[in-house]
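Of the protein chains in this complex, one is absent; all others appear in place.
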Amino acid sequence: MNTVYSVKELNEAYKILSQESVKVIAGGTDLMVFYSSGLSLPKKILDIWQLNELRNINEEGDYLKIGSLCTYTQLINDERVKHFAPCLVSASKTIGAVQIQNRGTLGGNIVNGSPAGDSLPVLAAFDVKLEIGSLNGIRQVPFNSFYTGYRQTVLAENELLLGILLPKQKDREKSEFYKVGTRAAQAISKVVIAFRAIVNAEKKIEFIAIGLGSVAPTVIRATKTETLLNGAEITFDLIEQARVQLSQEIVPIDDIRSTEHYRRVVTGNLIAKFLRVF
Amino acid sequence: MSVQLNINNKDYVVEVAPMKRLLDVLREDIGLTGTKEGCGEGECGACSVFIDGSVVNSCLVPVCQTNGSKITTVEGLSNNELSKLQQAFIDCNAAQCGICIPGMLIAAQALLDLNPNPSRGEIREAIAGNLCRCTGYMKIVDAIEIAATANKG
Partner (left out) sequence: MAVGKSITRTEGRDKVTGKAKYIDDYTCPDMWYGKTLRSEIAHGRIISINFSDSFDWSQVVVVDYKDIPVKNLVALIFDDQPLLAESVVKHVGEPIILIAAPSKELAERAIKNIEITYEAFPAALSIEESLSVKAKIFGDDNIFKHYTITRGSVADAFQSAEIVVEGSYFVGHQEQLYIETNGVIATTKKDGSIIIQGSMQCPYYIHRAIKEIFGLSDEQVVVIQTVTGGGFGGKEDFPSVVAGHAALLSRKCGHPVKIVYERGEDFAASTKRHPALIKHRTGLTRDGQLLATEVDITFDGGAYCTLSPVVLSRGVIHAIGPYKCPNVKINGSVVATNTPPNGAFRGFGVPQACFAGEMHMEKIAKTLGISSVELRRKNMLREGDITSTGQKLLYSVGTQEVLDTVIERSDYLSRVEEYKNPSDNKCRGIGLSFFYHGGGFTGSGEEKIKGKAAVELDTHGQVKILTASTEIGQGTKTIFRQIVAEELGISLDSVIFGDTDTSKVPDSGPTVASRTCMVVGKVIQMAAANLKNEIKKLVAQKVNCDISQVEIANGQISCPDVEKLSFTQTAIECVKEHGEIKTMAQYSSPPGIKWDEINYTGDAYPVFSYGADVVEVEVDMDTYEVKITKVITASDIGKAINPAMAEGQIEGGMVQALGYGLCEEVVWRDGKILNNRFTNYIIPTALDIPEMETILVEKPYPYGPYGAKGLGELPMDGGAPALVAAIANATGAFITEIPATPERILAALEAK
């Protein structure tokens, strides 16, 4: 039989994490699927579902602080998230369907670390900071150095993800979220992208960030394409260069959902689509 | 572990393994077999129930996370009289084989609780997590729309 520790206080959770080898469960929408598809349950489980302090959303200066247990439904309905991180709302709306949105958490999506996790390109593009806690205190890790490989993270055994610090989207900034899934709902991404840019009246790109999922072993930033575009003026030629650059920069594979070729072409098309509107 | 549940307004205490799926507890320990299993992985919605007012897939929820919760299943949608929603499902011939219907009704009820006057598009969104292989969804959408109208009138 498994032991489940259901905790209501962060400190309790930290204590258990420091003393025992436990698997954390939040909304369970990833974990329960693993277990029902044949993986055996870990002996000891830490249930954090009742850690209500991880459900807060707060403004902190230029940042929005979002607790790791926030569900997608919560994100979709929160006025501050709608205003300061519309892309995160767009992403949340595409996740599963309402039953999953009611239960799945942002923290679960991050720690689960699937390259197809739909919130992740947004977090990558926004350079969010992760807040990680343990008995030793709280540390901040830039999201873009959180993953070390396919489903590998820097999170230590005794640590819990507390939440994210997301820089508020600026007034002049435009962001877009594109998900290309297998169907209109309950779909896993074949390509998922978050774009963020500030483009001035002369069509000069003052700033751009591109986060991509499902096209590499982890969520990635398209740094080469960003370098190409930063400071450049949007022209037909530039768009074509960006299309080529981005589709070369990613490292997608053939799998049961799609093909490498399709992923490259579509990724290229989508940056063109994003840039065309300016 | 011992788990306290309020299911369809009735209190239960069950002695179960903490990681047992709520779905199995409902069906096996409580004997409420109206909630169905179509996939066991959160895709089909046949196992949809309300936990504390929000609709979730009971195949993905370990019972330990529901201790003290209020749960509503299809059996709890009506007492002696059918709810307007159930009646609309009958009137519109929305059920065919019926296996998806318990979950579909729960998802539809969840929508109507939040949005008493949904558009057909909103209805489709609300049931997008409930797969039906029989109906093509048309008559289900009709039924939910009619139930919403009936509620107003």
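Chains here go by letter, A and B, matching the order in which they are written, and residues are numbered from 1 within each.
In the analysis below, contacts are C-beta pairs under 8 Å (C-beta built on N, C-alpha and C of every residue); 3 or more make two chains touch, one makes a residue touch a chain.
Predicted, not measured: the structure shown is a model, and the values here were computed from it.
Remark: the absent chain touches shown chains A, B in the intact complex. Looking at A:C87, A:V111, A:V128 or A:A185, the residue that reaches the missing chain in the full complex is A:A185.
Interface note: of B:I7, B:V25, B:A46 or B:L112, the residue touching the hidden chain in the full complex is B:A46. Remark: the omitted chain is touched by one listed residue; of B:I7, B:C100 or B:A148 this is B:C100.
Taking the complete complex into account, residues 27, 32-41, 43-44, 46, 73-75, 77-78, 82, 86, 89-93, 95-102, 105, 120, 123-125, 127-141 of chain B touch the chain not shown. The missing chain lies against chain A, touching residues 33, 37, 97, 178, 180, 182-188, 190-191, 256-259, 261-262, 265-266, 269-270, 272-273.
The rule is simple: only the chains that are shown with their structure count from here on.
Within the complex, the chain A residues that touch chain B are 1-4, 6, 25, 27-29, 32-33, 35-37, 41, 45, 47, 49, 73, 96-100, 102-103, 184-186.
Of all the residues in chain B, the ones that touch chain A in their complex are 1, 17-19, 21, 40-43, 45, 48, 54-57, 59-62, 64-65, 67, 107, 110, 125-126, 128-131.
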